[in-house]
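Below is a structure I'd like to ask you about.
For this depiction, one protein chain was excluded, whereas all remaining protein chains were kept in their positions.
Entry: subunit A
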Amino acid sequence: MKPRSQDQSDAELVRAIAQGDERALAAFYDRYASILFGLLLRILNDRSEAEDVLQEVFLQVWQEAERFDGARGRPFTWLVTIARSRAIDRVRARNSRDRKEMQASRSSWSETDEITQQLSRTEEREIVRRALAEIPEEQRDVLLLAYFEGLSQSEIATRTGAPLGTIKTRMRAGLRRLREILREKITEGRR
């Protein structure tokens, strides 16, 4: 008997999508649309544009599910990577005036208070939020600037006033530290 879409794992859903199962795509959408839309809104700061990109993302999922290689990463990572890179591309395509306005509107994004104020209803979100709170502030800031602002290494260096080498070090250390903390927290959660 065929399992119901909502009971299937992400990998099973992607395999079904690759075989042309529209219900699997709908289930994948229902599972992640809100998380992706929140991410797109965070990056783009424009609801209409975020809706556009959300459609692009799921159509790309539909068209490229066949080529998805589970050995290279989780379906969620694949999905988020598509969404983020499309959104960042759009941000980079905007003219400098728009970009300045957008940056000004998000000037407080990298502040710890804002991150801790974002109340989470989902387990993953709570875990990530807690993990990030354990990372040194200067590492956390560069991770968030890179991830949500789509800034290059040199742009982050300019923005923070730190040398390029330092920025690279902070990014590398920050992401590795985040990985370790997440591993611990996920392991704790399973006990």
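In this section, a contact is a pair of C-beta atoms (placed from the backbone, for glycine too) under 8 Å apart; a residue touches a chain by one contact, two chains touch by 3 or more; residues count from 1.
FYI, contacts and distances are computed from a predicted model.
Chain not shown in the complex: UniProt lists it as "Regulator of SigK", one of "Sugar ABC transporter permease", "Lipoprotein", "Regulator of SigK" or "SufE family protein".
Contact between subunit A and the absent chain runs through residues 20, 22, 25-26, 29-30, 33-39, 41-42, 48, 50-52, 54-56, 58-59, 62-63, 71-74, 76-77, 80-81, 83-85, 88, 115, 118-122, 124-125, 127-129, 132, 143-144, 146-148, 150-153, 156, 168, 171-172, 175-176, 178-179, 182.
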